[in-house]
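After this line comes subunit A, so read on.
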Amino acid sequence: MNRNQILCGLVTGITFLVCTITLFAQETSELPGAQLAAQGLGRPYWHVFIAYAIAIGIVFFWVVSIGRRLSEIEKKIGS
Partner candidate 1 sequence: MRNYLKQIRTILWKDLLVEFRTRERLIAMGAFVVLVAILFNYATDWARVSPEDIASGLVWMTIMFAGLLGVGRTFHLEAEDGAFQGILLSPVPKDAIFIAKALANFVFLYIVALLVVGVFIFFFGLEVGGSFGMLTLVIALGVLAFVALGTLFTAVSTGTRMGDTLLPVLIFPLLAPVVIYGTGATSQFLAGRPVTEAEGSIRMLAAFALTAFFLGSWLFRFVVED
Partner candidate 2 sequence: MREYGTVTAVDGIDLSLARGEFLTIFGPNGAGKTSLLALLAGALRPNCGQVWLRGETLDFGEVEWRHRIGVLSHQGFLYGHLSAEENLRFYGQLFGLSDLDDVVNHKLQHLGLQDRAGSLVRDLSHGMKQRLALARALLHDPDIVLLDEPYTGLDPSAAIVLQGVLSDLKDGQRTIVMVTHNLTEGLALATTAAIMNRGRFVWQGKRAEIEGDFGQFYYGVIEGEE
Partner candidate 3 sequence: MSTKKILLAGTMLAMIGLVWLGVVYWMSFFWVSTEVTQGIAQRIFYVHVPAAWTSFLAFGLAALFSGMYLWLRDERLDRAAVSAAEGGMVFATIMLTTGPLWGKIAWGTYWTWEPRLTLTLLLWFIFLGYFLVRSSTENPEKGKRHAAVVAIVGALDIPFIHLSVIWFRSLHPAPVVIKPEGPTLPGDMLTTLLMSLGAFTVLFLGLFLLRYSLENLRSELDTRSRHASV
């Protein structure tokens, strides 16, 4: 397995982790939900989830783009 695959795998794993974590967290947050509503903050968890997903998504995008360019150039140099 080469470096790029490992990096991509890691990022995908973490993204997956984040998704499940957030879904679970969403479940367990039922309890303080009433409190939050009292603060008039709407449903902030979705915003948190989206923010975290965007952050990891953009990093993912960069990693993949570097990886792709690297393997392309390594192929050219190898040949």
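If you want to know what made the cut, all candidates are chains of the complex that A comes from, given by their letters.
Operating definition for what follows: contacts are C-beta pairs under 8 Å (C-beta built on N, C-alpha and C of every residue); 3 or more make two chains touch, one makes a residue touch a chain; residues count from 1.
Since this is a predicted model, take the numbers as computed values, not measurements.
Contact annotation for this complex: of the listed candidates 1, 2 or 3, subunit A touches only 3.
Across the complex, candidate 3 is touched by residues 3, 6-7, 10-11, 13-14, 17-18, 21-22, 25, 29, 32, 35-36, 39, 41-42, 44-45, 47-48, 50-52, 54-56, 58-59, 61-63, 66, 69-70, 73-74, 76-77 of subunit A.
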